[in-house]
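Below: one structure, written as structure tokens.
Only a single protein chain was left out; the remaining protein chains are all shown in position.
What follows is chain A.
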């Protein structure tokens, strides 16, 4: 009996000594440590880094000019010497076009979410912190945007504005601001009345200091995780807009647009035609898995 209780006590003590240095490490270091142990997340992060490098260095890495086609070599199959991934309907090298296409596709997947993260967090924090009529105005406006399915809203705004890179970015940003604002508002509202905020207010901290130090410190993390989960949606939607002809315009290589123009060739060269979509799929899968990993790494409650 005493033996058993002493071993549990020893185990508890051992656990305490394990836990103690963990605590002293600080929140973000702990998150990073937990994330590094997650093989799937690290694999995805590595793959995404590789894709980004490939897109960034495409002008130097690509074996061919993505805009220059050889009409006599149209729709070459995968494995053709000199064109490892085949050629498209205008005889342009697929590998080079996929590398260059990543630039536009990644920008269109990341930029709208980033802008929406900044604007949406701002709106949500202001609405949550100040409450009152300001809250009503901001949150009721987001309610209206929530009354549209995201895909429909993006296509409606893009369709009305007309095709083009800038218009696609605008419409996607508008789609992602309301959900981010809603998350930021609900967290801000729950943080606003906590004791430490009241204490800071009692010591004479102004609204700006309260928001900067206490509110943002608690809101940014969860909202950031939420925003990362939107990146894959944004990638798919952005490529979808290009696929419909509402994104970037033709000579520019972009995965969604490439998928659109290659659609006519699925009877002649099916497996070359699906390559751009495969790239979108891999990228969005990696973003989703990384976002899931980040969420569980940051969920340090137990």
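Quick notes on this one:
Please note the rule applied: a contact is a pair of C-beta atoms (placed from the backbone, for glycine too) under 8 Å apart; a residue touches a chain by one contact, two chains touch by 3 or more; residues count from 1.
As a convention for this text, contacts and distances are computed from a predicted model.
Its UniProt record calls the unshown chain "ABC transporter permease", which is the correct pick from "ABC transporter permease", "Ger(X)C family spore germination protein", "ABC transmembrane type-1 domain-containing protein" or "Ferredoxin--NADP+ reductase".
Of the listed positions A:197, A:210 or A:246, the one in contact with the omitted chain in the full complex is A:246. In the complete assembly, the contact with the undisplayed chain comes from A:156, out of A:61, A:90, A:119 or A:156. Interface residues of chain A facing the missing partner chain: 143-144, 147-152, 155-157, 159-162, 232, 236, 239-240, 243-246, 259, 263, 266-267, 270-271, 273-274, 277-278, 280-281, 284-285, 287-289, 292.
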